[in-house]
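Complex shown without one protein chain; remaining protein chains in place.
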Amino acid sequence: MMWSNTFPQIAESTLRTLSRAIDKGYLTFSREYGAAIEAFFEPLLYFLIGFERVLLGSPWWVIIGTIGLISYAASRSWKLVLGVVLALCLIGVFGMWENTMRTMAMILVCTLLSILIGIPIGIFMSRSGRGQKIILPILDVMQTMPSFVYLIPVVMLLGIGRVPGLIAVVIYAIPPVIRLTNLGIRLVEKDALEAAEAFGASRLQKLLKVQLPLALPTIMAGINQTIMMALAMVVIASMIGVRGLGQPVLQAVTNQYFALGLFNGTAVVVLAIIFDRVTQRFGLRLQKHREGAR
Amino acid sequence: MKITKPSYIVAIAFALGVLGSTAAQAACGKVTIAEMNWASAQAAARVDAFILKHGYGCASETVPGDTMPTAVSMTEKGRPDIAPELWLNNIKEPIDKAIKEKRLVIVGDVLQNADKNAGEGWWVPRYMLEKTPELTTIEGVKKHASLFKDPEDPGKGRLLGCPAGWACQISTQNLYDAFAMKDAGFNLVDPGSGAALAGAIAKAYNRGEGILTYYWAPTSLLSKLDMVRVDMGPHDKNAFEKCIGIADCANPKPNSFPVSEIKTVVATKFANTNPAPMEYLKSRVWTPEAFGAVLTYMEKEQANGQAAAVWFLKNHEKTWSEWVPANIAAKVKAAL
Partner (left out) sequence: MTTDTIISIRNLYKVFGKDPAKAMRLIHQGMSKDELLEKTGHVIGLNNVSLDMERHRIQVVMGLSGSGKSTLIRHINRLIVPTAGQILVDGEDVLQLNPVALRALRRFKISMVFQKFSLFPHRSVFENVGYGLETQGATKSKIKETSMRWINRVGLAGFENHYPGQLSGGMQQRVGLARALATDADILLMDEAFSALDPLIRTEMQDVLLDLQNELQKTIVFITHDLDEALRIGDNIAILRDGEIIQSDDPQNILLKPADAYIADFMKDINRARVLRVRAIMKPLEPLDEGPVVKGTTTIEEALQIFAETSGDKLIITDRQGNRIGRLTVEDMIRGMRRPTAEEIHA
């Protein structure tokens, strides 16, 4: 029997009409609102370009020194600082300094944006059961929908370059920080919360003085994950023209240059490890503070 | 051992028989066909796959491909068997070498009169010419970098180039240097991928913005958008092959893109073991009208390669039935 083997589906022509309608709709939307949306993102674009220029224009030892200082301030570990400085020097020695600076600028801005947008959303989700029900599936889609599906419409709307790349990275990287902020706040010990309430704390006081401080380790884990996922998107972003370490990797893949791919891929890994260790240490230090010597 | 002579003979005869029959079957066994990721190549690959499968009884299947990687793979590994639409201009040297080493065989043209109907180039939207007619030549373009604003680098113009992995990235880079585009105030921007390139062009065109970009015809994009190829002067074949098409050319001189050589290429092993399919491939030459019709269909109906192939086979019987002997045509028709 025919239909037992092939799945009964809508007629091809109907599917095509549907596809065309969707495309046309999007084209109209893009024509109407595209310029306005581009203008909306312009300040962000200039910020990105400016930040990148700073990183590229500063002497390399200034940058390594600054990163070393930040790593020390965050972790108070000489071993880590030494590792970071060494790794960055190796990256420079192998000729990947410029690309690494570009990628670092991009990732830092993406992370900053993800934190600024993600934590308030996470806080909102933690308060509202309905909010959680609506937002969680959206987060699932953001993390699993193949990037090209939303990349191409974004390119059609905004062209190629940094801003669509930033949008793509943020869409992929923001869910962890939202999820873990939500989780962290929800998992705050009910006892401490009840005590705060019994002593007459307002909602803001509860949030700032009890919930956020106690949720901080979980939130830090979320930020850490977000950074990792942003770095993972580096190559995808290069597919729409974002410069940085992703480009040589993409070149290597399409041209089959093995060594080039290896070097640049390793640089991405090194960046990831640096960010990961520094933020983790910072998170641990925050915990130490609040729990005393455990 | 008590194996008597007659048993030997029986055994050998049996083995030969088996070998013979499998050899006869292997006359068309598994066939892999490269399907590049642009529209015309997809349709061409699928049409070939269909005809070889239902007409010639091959177990044909398509595999994804791209100019450079497919050429290398066919040369080194002999896989895939067939590349229906290989643009040879930018990989001339490696292909020539492969042919000399008898690893690859050029079957013939894919497109009729390719020199007139196809080609790479740098294109500008026609609506720009209404305001600035001198944009038809490269000198004119160089004078107006401000019309092709680079959104990521205000103050500079932008030439949208080829993504990494496409052979045209090399030629475009060399021509960019040869014409001193940088001094004229142009950035050469890598779009990252073919899809991004098409998207960026579509976006700019839909907004009525100024854009200078590499592209090639025949494509569904250029059949949709009205763009004009910039005149880059006469084409010097020798200089192109020796320099422009090579990655580390020291001193590129101004040149234009060559007439496109788009050929069907097969791995030698396949060529030697499949006479009937080879006949088909030799006679299978697309007319520009047929190609255009398929591209328009794909664009209008959002069809993928497979759907376009089926549509073409169903609606343009007169065209493709000329590529195959009558009995094969009947088999293909029956399978539709």
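So that you can tell them apart, the chains are marked A and B in the order they are listed, and the count of residues begins at 1 in each.
Going forward, contacts are C-beta pairs under 8 Å (C-beta built on N, C-alpha and C of every residue); 3 or more make two chains touch, one makes a residue touch a chain.
Owing to the predicted nature of the structure, the values given are computational and were not obtained by experimental measurement.
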**Request:** Give the labels of the shown chains that the missing chain contacts, considering the complete complex.
**Result:** A
**Item:** Residue of A:Ala192, A:Met228 or A:Leu284 in touch with the missing chain, whole complex considered
**Value:** A:Ala192
**Request:** With the full complex in mind, choose from A:Ala201, A:Ala232, A:Leu260 or A:Ile273 the residue touching the hidden chain.
**Result:** A:Ala201
**Request:** Quickly run down the residues of subunit A that touch the omitted chain.
**Result:** 189, 191-192, 194-202, 205, 209-210, 213-214, 289-294
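As a convention for this text, only the chains that are shown with their structure count from here on.
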**Fill in**
Separation of the C-alpha centres, subunit A versus subunit B, in whole Å, is 37
**Message:** List the residues on subunit A that touch subunit B in their complex, please.
**Reply:** 12, 16, 19-20, 23, 27, 30-31, 34-35, 45, 49, 148, 151-152, 155-162, 238-243, 247, 250-251, 253-256
**Message:** Give the list of subunit B residues in touch with subunit A in this complex.
**Reply:** 66, 68-69, 72, 151-153, 163-166, 189-193, 195-196, 199-200, 202-204, 206-207, 300-303, 307
